[in-house]
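Here it is, the structure, as structure tokens.
Left out: one protein chain. Kept in place: all the others.
To keep things simple, chains are lettered A, B and C as they appear, and every chain counts its residues starting from 1.
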Amino acid sequence: MALIAIIVLVVVLSKNVVYFRTVSEAVAERPSDGDRRIRLAGEVVPGSVTETRNGVRFDVTDGKKTVEVVHRGDPPNLFKAGAPVVCEGRWDRGARFDSDRILIKHGSEYEPPDVDSERASAGRVAA
Amino acid sequence: MTDAGFVIAGWALTGGALGAYTIHLAVRLRRARRSLPESGAAPSR
Amino acid sequence: MSLWREAWLVAGKDLRIEARSRVILYQVLPFGVVVLLLFAFALDPSRGLLPRVAPGLFWVAVLLATLLAVSRAFAIEAQNAARDGLRLSGLDGGAVFLGKAIAITIELVVLEVVLGAGVFLLYDVEVGSVGLLVLSALAATAGVAATGTLYGVLAAGLRVRETLVPALLLPVVAPVMLGATRAWEAGLGGTPSDGWPWFGLLALFAVLYTSIGMLAFGPLLEEA
Partner (left out) sequence: MRRSEPGPERPGAKCREREGMNRPELLSRRFAAMIGWLAFASLATLAILGLWVAPPDAVQGDAQRLMYVHVPAAWLAYLAFGVTALASALYLWPRTRSTVWDRVAGASAELGVVFTGLTLVLGSLWGRPVWGTWWEWEARLVSTAVLFFLYVGYLALRRIPGPARAKRCAIAALVAFVDVPIVHFSVEWWRTLHQEATVFNPDLDPEIHGTMAFTLFFGVFAFTLVYVYLLNRRYMLEAMDEGREERELEQAIAERTRAAELVDVAATAASPTVGAGARAREGDPGMRSAR
């Protein structure tokens, strides 16, 4: 019984408790979202980060779509080019995203700094 | 607080919590044992 | 007697008691309305916030009222050795559970109609999809009532019942609160299609806890 329940729960909810939206989803849903507060998740595009007077401006991408984000306030410590981020805020009247809160969404991989490049070519290093 | 500060706080907290719980259990066990009728005392409330 | 007839018998008994004593009508219902009013007072400074948080406030009010209704449903069994009567009646445990849960559901539905009207009038909300609102409310209520009945009997006959039931019940019904709130957000002003999966979750929860309750109720009633 509980097992069936859990399976149905997965099917029903797999797409519905959405903590964040990917960049392409957010772009697709922009007309209906209006100025609602949403969370946008993607990677910081390297080379796009510039400091502004009261924060940073950068591009986030999910590989398909890219959006320009203007953030007010200090970004967190781990914010850097390539970092996976969740930006909280609302759409500007243009195609920009005004964010006032950035969280780092960390992945499930752990590795020491030196294997970084090695892993990229060799694939996953199983423990 | 730096990263190291968070790490040390977390580990200290882990040790503290486990230690405190162990001591808490030991105290309660001791009290329960002392109230056993074998020691001649009446059970306390 | 079939399970359903037995269940209706128990539900009818509880509802008749409520109809005569009017505790739900004169105590629980005003309590729910006062909760809604207090929220409105507390959030008044930020106008425009009320319509947005209306679904959440409505369901919190319903939940608080549910605690009272559950407490009441088992208080009536505690008087005049009524529980012994129920035990000796030879009714199936599952049927007794079902009956009590149905009675609580009906009481809560009456309560929700009044509170829903209150939200509509006080909080200035727009109704998007009436069907979604009604169905998700029914499913959520059935789930909450089933859970409440199960935990009510778990705590039945104890001196600490009044405080124990909320402590046990609130975490368990937290997912129902979430689902019902999201479904109502979708039904009030949002996109109704977002709400139907939540209705599915609520229905699932109701079925799950009704089944658990029907299985567990008999043995629990015997020992309470």
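Going forward, a residue touches a chain if its C-beta (ideal position, glycine included) is under 8 Å from a C-beta of that chain, and two chains touch if they have at least 3 such contacts.
For clarity, every value in this text was computed on a predicted model and none was experimentally measured.
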Missing chain: touched chains present in the view: A, B, C
Of A:35, A:51, A:92 or A:111, the residue in touch with the unshown chain: A:111
Hidden partner chain, touching residue among C:106, C:122 or C:170: C:170
Subunit B, residues in touch with the chain not shown (by the definition above): 1, 3-4, 6-7, 9-11, 13-15, 17-18, 21-22, 25-26, 28-29, 32-33, 35-38, 40-45
Subunit C, residues in touch with the chain not shown (by the definition above): 150-151, 154-155, 157-158, 160, 164, 167-168, 170-172, 174-175, 212, 216, 219-220, 223-224
Residues belonging to subunit A that touch the chain removed from view: 2, 5-6, 9-10, 13-14, 16-20, 41, 76-78, 83, 86, 102-113, 115-116, 124-127
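Please note the rule applied: only the chains that are shown with their structure count from here on.
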Rounded Å distance between subunit A and subunit B, as computed from the means of their C-alpha atoms: 43
Gap in Å, rounded to a whole number, between the CA centres of subunit C and subunit B: 40
Of all residues in subunit A, the ones touching two or more other chains: none
Shared interface positions of subunit B, touching two or more other chains: none
